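Excluded from the complex is one protein chain; the other protein chains are retained at their positions.
Presenting chain A:
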Amino acid sequence: MRGLRLDRLRVMRGGTLLVDLDLDVAPGEVLTIMGPSGSGKSTALAAIMGTLGPGVRQSGRIWLDGRDVTGLPTRERRIGLLFQEDVLFPHLSVAGNLGFGLPAGVRGAERRARIETALEQADLAGFADRDPATLSGGQRARVALLRTLLAEPAALLLDEPFSRLDATLRAQIRTFVLERARQKGLPVILVSHDPEDAAAAGGRVVAPAEGRGSTPEGT
């Protein structure tokens, strides 16, 4: 079965239920987990990524394209992640950042070609040797997405992506990201506190500990 399935995924701290999700995200679909800060959004994200710290208890399973990834370390889950900020590696060039995402099996000329192609498709041709610190916010955001996609993920997780960008740029980047994800047929989970993000994503919206998802009116 293709897509991402959260099978009664629950996270408890002490007696408090922080996360309670039971749903499927189909390939190309966008699901938004929305709630104010402190509502368990980042805990849900950490549970899906496999980066939960000590002091919490997790139950339920996470399935990705029919694989049970619940017990796997982050690096073997094949879930791509985009943070609020772009988190580019400051010590590597743009090409170095993209190369870090590319699987090691891709070698030599093909490696360079893949990076060049990716940059061209994002209107960043000729940026390979640039220092990431010299890029604009929008360019950095695009590099971060390219890096994630080059790692060939099977799903995409967006953590309030690009909320630091100004409104126009943010809409542009959001469209860019979501279009790419749909093209590649990736199930996408968007974590946000901003209703505008959810509306633009156009999919179902759930709260972190709400159980089954609700569909916003008008969609």
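Here, contacts are C-beta pairs under 8 Å (C-beta built on N, C-alpha and C of every residue); 3 or more make two chains touch, one makes a residue touch a chain; residues count from 1.
Definition applied: contacts and distances are computed from a predicted model.
**Q** Name the chain not shown, per its UniProt record: "Putative thiamine transport system permease protein", "Methylenetetrahydrofolate reductase", "Fumarate hydratase class I" or "Aspartyl/glutamyl-tRNA(Asn/Gln) amidotransferase subunit B"?
**A** Going by UniProt, the chain not displayed is called "Putative thiamine transport system permease protein".
**Q** Which one, A:36, A:71, A:90 or A:108, makes contact with the chain that was left out?
**A** Touching the chain that is not displayed is residue A:90.
**Q** Thinking of the whole complex, not just what is shown, which of A:68, A:110, A:131 or A:179 touches the missing chain?
**A** Touches the omitted chain: A:131.
**Q** In the full complex, which bits of chain A touch the chain not displayed? Write them out.
**A** Where chain A meets the chain not shown: residues 49, 51, 53-54, 73-81, 83, 87-91, 93, 100-101, 103, 131-134, 147-148, 151, 153, 157.
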